[in-house]
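This structure is in structure tokens; I'll ask about it shortly.
Only one protein chain is missing from this complex, and each of the others stays in its spot.
Chains here go by letter, A and B, matching the order in which they are written, and residues are numbered from 1 within each.
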Amino acid sequence: MVKHIISTRDLERDAIDTLLDKAITISKKWPDNRPLQGKILGLLFFEPSTRTRMSFESAMLRLGGTCLNLGGPEVSSVSKGETLADTIRVVNGYVDALVLRHPRIGAAQMACEFSRVPVINGGDGSGQHPSQTLIDLFTIRESMPLDDIQVGMIGDLNYGRTTHSLAYALAKYEATIHTVTPDGLGFPRSVIDNLADMNLQIIQHQTIEEIVDELDVLYVTRIQRERFPDVASYLHVASGYRIFPELFDNVTKNLIILHPLPRLDEIDPGVDSLPYAKYFRQSDNGIPVRMAMLTDVLG
Amino acid sequence: MVKHIISTRDLERDAIDTLLDKAITISKKWPDNRPLQGKILGLLFFEPSTRTRMSFESAMLRLGGTCLNLGGPEVSSVSKGETLADTIRVVNGYVDALVLRHPRIGAAQMACEFSRVPVINGGDGSGQHPSQTLIDLFTIRESMPLDDIQVGMIGDLNYGRTTHSLAYALAKYEATIHTVTPDGLGFPRSVIDNLADMNLQIIQHQTIEEIVDELDVLYVTRIQRERFPDVASYLHVASGYRIFPELFDNVTKNLIILHPLPRLDEIDPGVDSLPYAKYFRQSDNGIPVRMAMLTDVLG
Partner (left out) sequence: MVKHIISTRDLERDAIDTLLDKAITISKKWPDNRPLQGKILGLLFFEPSTRTRMSFESAMLRLGGTCLNLGGPEVSSVSKGETLADTIRVVNGYVDALVLRHPRIGAAQMACEFSRVPVINGGDGSGQHPSQTLIDLFTIRESMPLDDIQVGMIGDLNYGRTTHSLAYALAKYEATIHTVTPDGLGFPRSVIDNLADMNLQIIQHQTIEEIVDELDVLYVTRIQRERFPDVASYLHVASGYRIFPELFDNVTKNLIILHPLPRLDEIDPGVDSLPYAKYFRQSDNGIPVRMAMLTDVLG
């Protein structure tokens, strides 16, 4: 049976742990036997996502495989108006597995129905982004057990699929989530309802200062300028959700700070040298985690 | 001597058969010894053609070789106004063989004059597209001998180089071609004259219904919207050249349906599950056929 990776929400906790274990093994010693030599990974990106693409591509190359790129401006000429089903069927002939990035929620799930080769969801609209979530979990697990942790999420939690996808996964590990967001940029109602069904507790806070002491993980996200009517109101709001070194002067817990990157102003560069800052480590972790995903579906 | 593949029209029937034989061998058992390891294929695409490019790229990777991509928006910066001759000379230094796609008819032929490495024509304007034609012939030969077959061609036969290129090749196998096209979208006069010189018989029909029973192959092509003054006249015309399941209810011959893809509305999805539908198989066949072409010029 063909193996797909579409959503961390639907993955059992055991399956997540197995993937993370595999990634840890890989991160300690990269395979030197080129286990995927001769295999071709197709990168079918219907919207740009250079980091996700490059990171998967690097992971595939590290495993001895090769990549077929389809992205950016070219993708329109792939489809020329044809259905996603036809595109998947055609590209199937070229590759051994597919990473699909698509602006429409549910696209990766639909692609599985027509694909003879494994499909990995590289992000589907405001839906899932399982490789990012596995990277987040992997990075947390490098510092602490995943069970029963206090996770702060600050910034825009409305539009960012990264935090939704992570929250669904954390629910399986009995985390508590503390949110600090501008008005109107909290979790969408549907996400809150789903998380409640999974017994995940969400506590809203007015400022990051009031909760930072209790956190094991602080997950920072970008507040996008284009959500605001003008630059002044953006700056006014965003300044309240900015992370700076002094914020951590009195923390006693060994918390870690994550960010899916790229960052703009939401993390002061002074934070980079604090021992809590793990966002570049998190970015690097994309390689072993995606290597684990690729060997899982192709190995 | 450097070996090029520019046109199926100029290829002897023996040379075509040899390439098809090689492709059949490859399609039965892909080489596992990476025969082109260390070789670099340059993909020099002066107009977009994602499928042709990806398919050649996949074929090269399957043979253990690697690709250097040059296409889409980048190609303009290659040339920066220089002559095609200079571009070919420079790119020759980077690669072991070239696939050239160019909007100008005769470009691939001209490129051969300046190239120290093999050139494969990936389509030159309304001229030739030999790899597509070899794929079409290969797919037909999977179902029947190539000699003396009845081939229906429906849709736009004026602008599509695919059908011209195929017709020239079929002439070597004494096929009869039956055409069903809107007014003004039949074969161009020059193609008809050339085919007549090659003793290929072309019979025009008003509807596909009147001939479908006698066909061994039905080759469907896209009617491009931009050829019509407005959507209404496009829809009105195109609906008469659409293939749907009921069309085949009473056929007695074991015909096959081909389409160079992508398709829009010209083949009803209901046709996909008929045993006659071979267009996805045809697309998959691009890999062994292009592997055969690459080993032919580089092996």
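Here, a contact is a pair of C-beta atoms (placed from the backbone, for glycine too) under 8 Å apart; a residue touches a chain by one contact, two chains touch by 3 or more.
Since the model is a prediction, treat every value here as computed from it, not as a measurement.
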Considering the complete complex, of B:Val2, B:Val90 or B:Ile105, the missing chain is touched by B:Val90
Answer key for A:Ile105, A:Leu235 or A:Leu264 versus the chain not shown reads A:Leu264
Touching the hidden chain, out of B:Ser27, B:Thr66, B:Gln109 or B:Gln224, is B:Thr66
Those residues of chain B that touch the unshown chain are 38, 40, 66, 68-70, 73-75, 77-82, 86-87, 89-95
Those residues of chain A that touch the unshown chain are 32, 34, 48-51, 54-55, 57-58, 61-62, 64, 66, 69, 71-73, 261-264, 280, 283-284, 286-287
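We take it that only the chains that are shown with their structure count from here on.
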Rounded to the nearest Å, the gap separating the Cα centres of chain A and chain B is 41
